[in-house]
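Here we show just some of the chains, and they stay where they sit in the whole.
As written, the chain order gives the labels A and B, with residue 1 at the start of each chain.
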Amino acid sequence: QELQQGFDHTIARDQRIEPRDWMPEGYRRTLIRQIAQHAHSEIIGMQPEGDWITRAPSLRRKAILFAKVQDEAGHGLYLYSAAETLGADRADLTQRLIEGRQKYSSIFNYPTLTFADVGVIGWFVDGAAICNQVPLCRSSYGPYARAMVRVCKEESFHQRQGYELLMTMMRGTAAQREMVQDAVDRWWWPSLMMFGPPDGDSPNSAASMAWKIKRHTNDELRQKFVDMTVPQAERLGVTLPDPALRWNEERGRHDFGTPDWTELQRVISGDGPCNSERIARRRAAHEEGAWVREAASAYAAKQAARAAEAAVAAEGAAA
Amino acid sequence: AAELAGCCLALGDDALVSAQRLAEWCTRAPELEEEMALANIGLDLLGQARLLYARAGQADGTGRDEDAYAYFRDADDFRSVRLAELPNGDFAFSTVRLLVLSCWRLAHFDRLAASADPVLAAIAAKGVKELTYHRQFAAEWAVRLGDGTEESHHRMRAALDRVAPYLDELFAARPGFGVDPAAIRDEVTAVLRQVLDAAGLPLPEAAALPGHGRAGDHTEYLAPLLAELQSVARAHPGATW
């Protein structure tokens, strides 16, 4: 009780919970699940873009993309570390991912078909991620909030790079402009779905909001993303594929159409265009790396044994 | 200037081809830490390639930019060593190759940092720091795998056997490097022996392969590597990215 009061108090005063602080089991579990999903999303999210590193059409873009995908691996690492501060184990979380027992963002189950997708992912997907994550920089759990600060900084850099690639392509050949519009058409709705189901159907949100793990509802964030993106699309010269999209003077916000929630449900439940590809690739990497990890452990154990032996010998010599 | 251009081109091609192979590890590494390290090394080499190509374009008088070298030459115009273009194989092979190539490259860059060409000297000086880290990473893994499990030891031996015939090519005298190949050979061999000793691994002897990557002789693996690398750029002539 006393502990619960302390916890509630910390939350109420917008102060941070730290790893050694007491926390309710539900809070811990919810956080682990959310952080792990977030980490998994970073790792799986490397795949759709990573496949274009070898084919990037200029060395500058190759370097930018390579660095971006590397940043995602880094985000995955911080986030797994944040989850470990809550008592989770990285190897266990990876196992859950490759057995399909933990989710990752549905957006990464869509295929990247042309190099324009790299730009649009930067613009839409990193943009949506930022909308989602900027509030998480004020998440009540300290390590998660701090990881988010770094992640968001890098993602806003990625978003600008994606948009800049699209700008360059739109100034290029007709074929390039077509590629951009085609990529926008394919990624727009899946990006809107990144914010999750509509608030009415989002059962976990209330608790997360109360615990200040989350700070805004799915629909609020989705609206924010649309409002941010529409003027960017105009500047770029592309059409967002939603006939219902228009400025609502009264609300001071954009109205927009309803995403195909059954599609989201299908993708989340495992039947998206690339779910099985993504998991299979991650599993293969994990399994093919097993002998390397085993060798590293064996070597570490030998080194420890040698150090111990040396210490005993030194003691013996001293005696 | 032709000598300078040739030197920059050879070193640039080694770096680009190596970076491409490292990029293939992306999302396939044994752990996230190695994922990041391999990407980091690939990025360093890609950066070196870009600077070296830019210098080559000035020195050979054609004024070509980095992308002209990377995307619009065919396999027989590449001057990279064949070791760089071999497929990745397993993590043991990639580790051994990285160890060898980074030892060689570091020995070279060390000397080129005193090159008469100030641009090349600056590129080399910057590269030395990067390559020291690459070599360190590869050496640590070589020791871990050589002295790890039976399986990892066995894989390392197989990797060394596979690499051995491609070593000689690295030390063949080529015009334009202004570096004594015999001295490089001694230095590199000494470092390799030191690492492999710590790993409990032999450095196998093998007959050198005929031909020379620096003269445009390549394996069957380079053309497909370039076909992938160049596919989007060539599909859109006249586009900027």
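By definition in this document, contacts are C-beta pairs under 8 Å (C-beta built on N, C-alpha and C of every residue); 3 or more make two chains touch, one makes a residue touch a chain.
What you see is a predicted model, and the numbers here were worked out from it, not measured in a lab.
Student: How does the whole complex break down by chain label?
Tutor: Number of copies per chain kind in the whole complex: A x2, B x2.
Methods note: only the chains that are shown with their structure count from here on.
Student: Please name which positions on chain B make contact with chain A in the complex.
Tutor: 16, 19-20, 23-24, 26-36, 39-40, 42-43, 46-47, 49-50, 53, 66-67, 70-71, 90-91, 143-145, 147-149, 151-152, 155, 228-229, 231-233, 236, 238-241
Student: Which residues, counting only chain A, touch chain B once they are in their complex?
Tutor: It comes out as residues 43, 46-47, 50, 53-63, 66-67, 69-70, 73-74, 76-77, 80, 115, 165, 168-169, 171-173, 175-176, 281-282, 284-285, 288-296, 298-299, 302.
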